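Taking it in order: structure first as structure tokens, then the write-up.
For this depiction, one protein chain was excluded, whereas all remaining protein chains were kept in their positions.
Which chain is which? They are A, B and C, in the order written, and residues in each are numbered from 1.
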């Protein structure tokens, strides 16, 4: 699904924020991405959602070397990736409904299909009553949920969520994690960047840990056990 | 310091987001404000930082009924309140340094005083090397720290922080909580809106809990003990 | 015109329900709700107004010059002096004979439109401001005068005319009104030059203003454009929306400006009937003029579309 080989990233003429990143994420896997503030989680994510090209190294997504793809093909790839941005990035003039519907509209889906799917998902994230509100008039947590809904509405093959529970209380946070687990079981590869220890411990998925521009993978002790529980 | 009597708030023609809020915060107190996402924490804060007038009820700040104050006096009151906004609200064209220096500039402080204070505080929040960077080029957690630094730089009498550790790892989160405690010991009244259970439990201050537009105060069992520890 | 108005109204309606969930032609960018849309339309309208006024002025000046030229420039007077070169006087009959002979000749020349021999009475009329109405001219040897309308007035034709006349008699003089017409035509030429220059400058200003405003507006949306790009929208999907929006603004603005200018000109014509008659004795908007006027909104739309397209593509180009 995702393969990074000797990937490095620097901004402008600064030093490398990421250096020599090497990892492979299997299709259908679920990982947490963690690290101190400023460690480069968001930067690594931006490479994965094709928002940036690495300054060196090789990135392979969906089995394709992204350097060899044309603009058109890159856009099509992006349609298969759902992203929850750390700063939400909602379109301020569109209602909650239209924000969530955006990926489907871009894919050119039929309007009645859009209506059904979006309404259902908005109910699920607890915003069924708010679908005609503008982002500006919603609380931080509500905005975050809309951005999560937008990321998952098109059933992406890859879901990248950057601090998706930062503004949410534990209850709704766990509820959304369950949503992600469910998506994962249906085949979506998931990477979640988070600082939240409680969530990482509760959902014992392997962790990608960023430190000084290097990436390490850490599997919690009870990982296999959880995995088995999840299946049954 | 803060006294709310029968305060209600509604947006436009919607139902009341806050209703019949009654509480008093003594000078020098430290409270957490918590509640589900969308409960009204940010709304209550906006009343406290005078960003909004209540639709009913009486708000008394610093011993003054805010309805009887003139615009000029309100502005002067605001200078004594430090706010960490949930969405940071940094000025995107100003460097980290200038963002933090803003409250001092507005007060008209001398430039060399500004230099010393701002540099020192930026070191403390771990951004000493980043002072000439624009917010856009910084990570979410770094931006949040700048917004915290801006809130405390002018040694406000009242500090209101909305989810100040949402984008921070535990380490730097606890470090900033220590900063808040220190300020509190020097006389600043503090209200922190947060979902973070770990922090609320670690720093056992009384909690203001918003639920269905009503406010309850809950004092953790070991509150008095912590209070005594804090003094000695 | 009515058809255009209908399109205009339909477009406006579309523009108003943008961002709603229904309908196929929706916008993902906060274009229509933007501060400054109204201002931009007003600006484009005013600019179009100025361009149209300037262009029509230059049309009118051209028509005026033509009128003057055709009225005066092509007029030539043939004079058969009463006095011979050697100083002796011609008799009236001699003059008449020469006059008739010249007129016969003139009628055979292809570049002559009309000829008219001035009778003694005509000449008396011409002289009356100086000599008084009832002075008898019988005693004075009056010259013979023939007033000619040419089809066009070129130096070659005048040359040829001189040759033809000197074949009849070497004394015959040709008066081309050059001295006193020259100043008038110079003035008109200068005015037309000025009007065209001004029209040109205003057009450039308008193009700058439209292109600049559109570009500024688009730049404001670069964040939204980036988001659309990141969630997989193809470049054409993004460009199409912004372009359509820009065209609608430009169309609204320029059409309003054009209509306002036409109404203003009609009002001016109505209110100052006499003055415009002096200015524009026979100016009528012809099909060519109408075409150019209709081309103005089209041009505005084109500029807006290109400015929008260019800006968006430039914004997109820096994204991988």
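A few notes on this one:
Everything below uses one rule, namely that a contact is a pair of C-beta atoms (placed from the backbone, for glycine too) under 8 Å apart; a residue touches a chain by one contact, two chains touch by 3 or more.
None of the values given here were measured: they were computed from a predicted structure.
In the whole complex the chain that is left out makes contact with B, C. Taking the complete complex into account, C:175 is the one of C:104, C:175 or C:223 that touches the chain left out.
For chain C, the residues touching the chain absent from view are 35-36, 39, 42-43, 46-47, 49-50, 53, 57, 79, 81-83, 87, 123, 126-127, 129-135, 139-143, 145, 175, 183, 186-187, 189-191, 193-194, 198, 201-202, 204-205, 208-209, 212-213, 215-216, 219-220, 272, 274-276, 278-279.
Panel shows chain B; residues 49-53, 71-72, 74-81, 83, 89, 91-95, 97-98, 101-103, 105-107, 111, 114-115, 150 of it touch the chain omitted from the view.
Assume only the chains that are shown with their structure count from here on.
Separating the centre of chain A from that of chain B, both taken as means of CA atoms, is a distance of 30 Å.
One inter-chain figure worth recording: chain A and chain C are separated by 63 Å, centre to centre, where each centre is the mean of the chain's CA atoms. Taken residue by residue, chain C touches two or more other chains at no position, since every residue touches fewer. Looking at chain A, one finds that none of its residues touch two or more other chains.
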